[in-house]
Structures are given as structure tokens and as C-alpha cells.
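Only one protein chain is missing from this complex, and each of the others stays in its spot.
The first chain written gets the first letter, and so on, giving A and B; residue counts start at 1 in each chain.
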Amino acid sequence: MTMTKIVPTLTVQNLQMHFSARDGIVKAVEDVSFSVAPGQIMGLVGESGSGKSMTAYSIMGLIDPPGKIVGGKILLKDQDLRDLSPQAMRRIRGNRIAMIFQDPMMTLNPVLRIDTQMIEAVLAHQKVSKGEAREMARDALVRVGIASPDERLIAYPHQFSGGMRQRVAIAIALLNKPDLIICDEPTTALDVTIQGQILYEMQKLCRESGTALIWITHDLSVIAGLADAVCVMYAGKIVESGTVQDVLGQPQHPYTYGLIASSPSRNLPGQPLRQIAGMTPSLLNLPSGCAFRTRCERATSVCENTPPISTDGARTLRCFHPMQDAIKLVAEANHD
Amino acid sequence: MTEPVPHLQPLLELRNVSKRFTQPLDAIATVANFFGAKKTAEVVHAVDQVSITIHAGEVVGLVGESGCGKSTLGRMVVGLHTLSSGTRWWKGTDLAAFSVAQSLQQQLAMQMIFQDPYASLNPRMRILDIVSEAPVAHGMIPAAQQKEYVAQLLQKVNLDPALARRFPHQFSGGQRARIGIARALAVNPELLVCDEAVAALDVSIQAQVLNLFIKLRDELNLTYLFISHDLGVVRHLSDRVVIMYLGRIVESSPTAELFARPNHPYTIALLASAPKLEVKKIEFYAVKGEIPSPLHPPSGCHFHPRCPHALPRCSVEQPLLEEIAPQHFSACHLNDVAP
Partner (left out) sequence: MMNTVIESAETTKSEFAEETPFKRFTRNFFSSKIATAGFITLCLIVLAAIFASVIAPQNPYDLTQIDIMDSRLAPGGQNIDHTLTYLLGTDEQGRDMLSAILYGVRISIIVGVVSTAIALLIGLTLGLFAAYFGGRVESLIMRAADIQLSFPPILVALILLALMGPGTSKIVIALVAVQWAYYARTARSAALVERKKEYIEAASGLGLSPLRIVFRHLLPNCLPPLIVIAALQVASAISLEATLSFLGLGLSVTEPSLGLLIANGFDYMLSGKYWISVFPGIALLVTVVAINLVADQLRDVLNPRLQTQ
């Protein structure tokens, strides 16, 4: 069987994004590399200050001064987005790459009707008539599971609940059939049952349309159920990446291990949770070498040097002392 | 974790309480009504005929989604909201019967830990003052001993006492959460109501704060009402779980029992929707429909429009909580159907 080389939808190579604060340079994104294949769902996991949202904004070209992309390549199929002029980038945004934010009101204009906004999004990138654009809008609403789309089209955002607004934002993202959708914590602010609905829809959509998806979150359990691959970020760098089975099943990096081990489902009920000591360091004041060493139980003096990136097939790791011996995390008896 | 001994008097009890928020008609609407427009004042039944009992030493988990009334109920427990109807009992006595002076004692015995670590501390006060204000104002400690008292409390919550003279903006979210806990502990409470106390924190900090709760419970014999939307956390911490939907309790049970044998269709939907940290790709379960607005709750059983097993009876008659297994209560008509 011949293996046809599939061009990944997105390839990010050694991305660096810094911004100059009054007290120094903040290295928000440092040496980030990953790729997403067509139809693949990749999770970008990290806590606040890890650089996951900044990576997304860098890909979208939404970084304003004092922030600046200072290095690396962002390849959409095989075109480097950094080489594009602002006008050319505008043609890509909303068309070939779409973004969904945590707050749907970042996408929706509160004073415009839904159909107006959606038609606008279509006409900005496609040469169709208004009527055709409206049909496309209606179809997109149906695809995201909105019942009675005709009523919803003539309504305003404030008449919708949070979950509904997020669905509309997703529909807008889908309108121009993008190659890649980046979702920045879209369900974090939503109720559990509504989150379940949206995750269900997203899973279905990606399968059907072959759109690549980057899902940014701090919630590992969402990634476990949704994503194919995952990148774990800490203090601006990807510390571990690979398939979800590998990284979440047998985490190698002490940070990933610590995150999973601190989840209540992996601990005996009522007993203290295994915890990661300390706090995320300020990005202005990172420890030398491995940024995690101040909180890591396995750190030694060698960790004051920058850890090497080890690659093993699709898996990468940045650590001097990985959790070697295939430590399987304890799944407690009374948890499923 | 000890199961509470049933015959002991409960620490706090709310009997048949309700909380209604009314938006009264303004002058224009009253005039409009005079001309025949049938405008009614909007009433939100945030909490509708709820009874809850908390025994000393227990951790009761309160779970629900937006509009279910859990935050309102939590505030009713500590007295931040008045009751529209129903009674509130502390150690077997009706709280309405106490004098103002005695009520202060009860007031201090129940404290709340808030969700937003940024908004829950006065930005213009030093930590020292934030924590010591109430005990000094109520004469619990002499002003001269302020510093040592606060130092003690900060150490209890794993913060360096040398930081006491700083202001809230100089601390991280996790540290501010701890300061809020220290403030609550300063008045020697017996019951702590945690209203989504860890929801706004980073995952790695959540574990630290949850461990702090566990440690304090053991050290200080505290009782908790733990309000959260995160089932994993509730399952880990609670002895008993209460599920609310649109102002009513739909199910209540000891933790292990609830997760092993959930009864109410809403509980089942909630458990199925919650993403789990398992490595196999799962198909997400979708409950149909939106959460209704508390302004216009469905008739009968509030959940019937979204329930996959709804009977005609469900849209007409409100189901009452019935004991379907020892200590396991559920409000569902399906339990009455003969097997």
C-alpha cells in the first residue's frame, strides 16, 4: 500500500512571540512547534500564562504591539502566513482559518441581527448573492443543531442564551468552510449539559467535513474525549506532545503527570489530592533552564540548563528526567 | 469520612424554604395596566420549596447548572439572603426566634467562601486588616493581638505571615482564595459554604486549595456545604450530594450511591455529559434542549421538556422527593410506575 504524503493543514515551526512590558520582555510563546492534519483534532492544553491563547492569536495574525512575532514559521498547507501582507492575511482569516472565542460576544455584534452578521461574513470572502448567502447561513445554523433556524436568523444576540450564542459563533466559523478552526476555551463558561451538546456537534462536524480543529483548554478531560493529539504547554513552551492515548495514558513530563494525578477522578475519594507544589512563575522572572524545575519533584542541578527536545515518532518531550518506567496512573476501584 | 449518625441533631436545617425575586411594576407599567395592558410583575422562583439538612462534620455537595438556585440556596444558608418563606434552624432552634445579639453569634458560625478571588477581597485594604477586621470589630480578640492572630491564620492556610501588609493585587488567584478562607476562619465558624470556591482557579492550584479544605475539615472539625458544577470535585469531597434543577432538588443521596445508581433522568444526563479523563475516545452524549429561563419554568416537573422518558403526568404534576433507597431521595414520577 503506498503511503501518500498528506500535507498537514497547519504546521507551526519554532514560533516565538514576545511582548515588551515596562519591566522587561515577556516571552509569551517560545519555540512552539506542532502540526495538525486535515480532519484531526488537536488539543492545546495549559493553565493561565502558558501561552496557549497567544499561540492561537499568533496563528491568526491578531497580535498587536507591544506584542510581536519574532521568529518561526506558520505554514497553512505550504504557505507561510508570516510572509503575507495584512490584506492577504485578512482574506485568510474567517475564510480558511476561523476562530471561536471563549466569550461568544467577541464574535457577535450586539446591535446587528444574526442574519446580517452571517451574510456579512459570507460576502466578505465569497462572490455570491445575498439570497445565496442567507441560505448558507441557514444551513450552517442547522448543522450546529439549532432548531427553528428561520426564527433565530432574525433575532439579536441578546435574545439567546450563552450556549446558543456559542453555537451561532461556531456556525459563523463554519460558513466559509475553513480548513482550520481554532477554538479558544469555547465551552469553559458554559454549563455541563450545554458543553456536552457542543462537544457532540463539534465531533460530528469534524468527522463529516474534514476540517482540522485546534481546541484550546485547561480541561484535560475534554481533550481526553475529543482530541486525537495533544500539546501540553507550560510557561510559553510545549513540554510534551503526542497522541492523546500516549500523553494522557502514559505521561512522561512531570507537569503532565502532575496535572493528571491531581484530577479528583484519579485519587481516592476524601483523601488529599496529589498536588503540584508552588505556583506558575511570572513570565518576567522565569527560572533558568527548565521553567518547571522550581515545582518539580524530580528536578536536579542539571535542570538549570535548557532541557533537550526528544522526539519519538509523533511524540515530543522536553525533559531531563521523564517519568520513564511506563508509570500507569492509578485508576481507583470505584471510578469507572 | 464518617457517615453522619442519623439520630444526632442536624447542625443546620432549611425547611421548605423558597426565595422569590420580584421585579415590581414601575410607574409606567402600572399606568399601562390601568389602560388594560395585562402586565404582571416578573417573579423568579430562584429556590422553590427546598428542604436541606446538614449534620455536623458532613460535607454536603450541591450540584446544578445555571439557574438552578444553588448559589441562592447557599446564601440563604449563611443568611445573606432572607427567606421568602420557610424556616431556618440552627442546632435545633428556629433562627427567627433569636435576638439580634444572639443572631450575631449564629451569623459568625456560618461563613461563605466566594468564587471570584479577585472581587472577594477589598482592593484597598491590607491583608492584615481584611482578615482581622471582623474579629476585632466584634471584640473576639483585642486589637493589640491582631498581628499574631492573623499570622496564625495565614500559616493555617499555607501563606507566609510576612505578606500580611500587602494588598490583594500583589497576590495570585490561588493566594487570594486562601486569604478569603483565612478571613472566614478568623471568626471561628462551624459551617463553611463554599460557593464554587475553586472554579476560577487554575487546575494545579485547585488541587492545592481542595487539599486545604480537607486539611481544615480534619483539623478544625468543620462542616461544609460545597457548591459546585464540577462533578469530579464534588464526588471527591462530599459525603452526600444534592442535585438541583431550576430551583428544586431533584435528587439527593450519599455520594457513592449517587454515582453508582443515579435515578433522576437529569442526574443521569449530567453524569453522562460530564467529560471524563479516560483515554478512550468517547461519543459525547447530548441532552436535547436548552436550560429553561427561571422566569418561565415549565409546568409540572421542570425537566419534562428535556427528559427522554417524560410521561403525560410529568407536564402536569410536580413530582415530590421520595426515598427510593436508604437515604437516597429522588423526585421523579417514573419511580411510581410499577416495574
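Of note:
The criterion applied here is as follows: a residue touches a chain if its C-beta (ideal position, glycine included) is under 8 Å from a C-beta of that chain, and two chains touch if they have at least 3 such contacts.
Computed from a predicted model, the values in this text were never measured in an experiment.
Within the full complex, the residue among B:K39, B:H138, B:K288 or B:H309 touching the omitted chain is B:H138. Note on the undisplayed chain: of the listed residues B:V187, B:L311 or B:I324, the one touching it is B:V187.
Residue B:M112 is the one among B:M112, B:L128, B:V234 or B:I249 that touches the chain missing from this view.
Annotation: of B:I54, B:L83, B:L121 or B:L225, B:L121 touches the absent chain (contact as defined above).
In the full complex, chain B contacts the hidden chain through residues 75, 78-80, 104, 107-108, 111-112, 114-116, 118-124, 133-134, 137-138, 155, 158-160, 162-163, 165-167, 169-172, 175, 180, 183, 187, 208, 215.
Rule of thumb we're sticking to: only the chains that are shown with their structure count from here on.
Note: centroid distance chain A to chain B, computed from Cα atoms, is 32 Å.
Against chain B, the residues of chain A that register as touching in their complex are 47-48, 145, 161-164, 191-197, 199-201, 203, 218-222, 224-226, 228, 244-245, 248-249, 258-260, 262-267, 269-277, 279-280, 334, 336.
Of all residues in chain B, only 1, 65-66, 172-175, 202-208, 210-211, 214-215, 229, 231-233, 235-237, 255-256, 259-260, 269-270, 272-279, 281-287, 290-291, 293 touch chain A in the complex they form.
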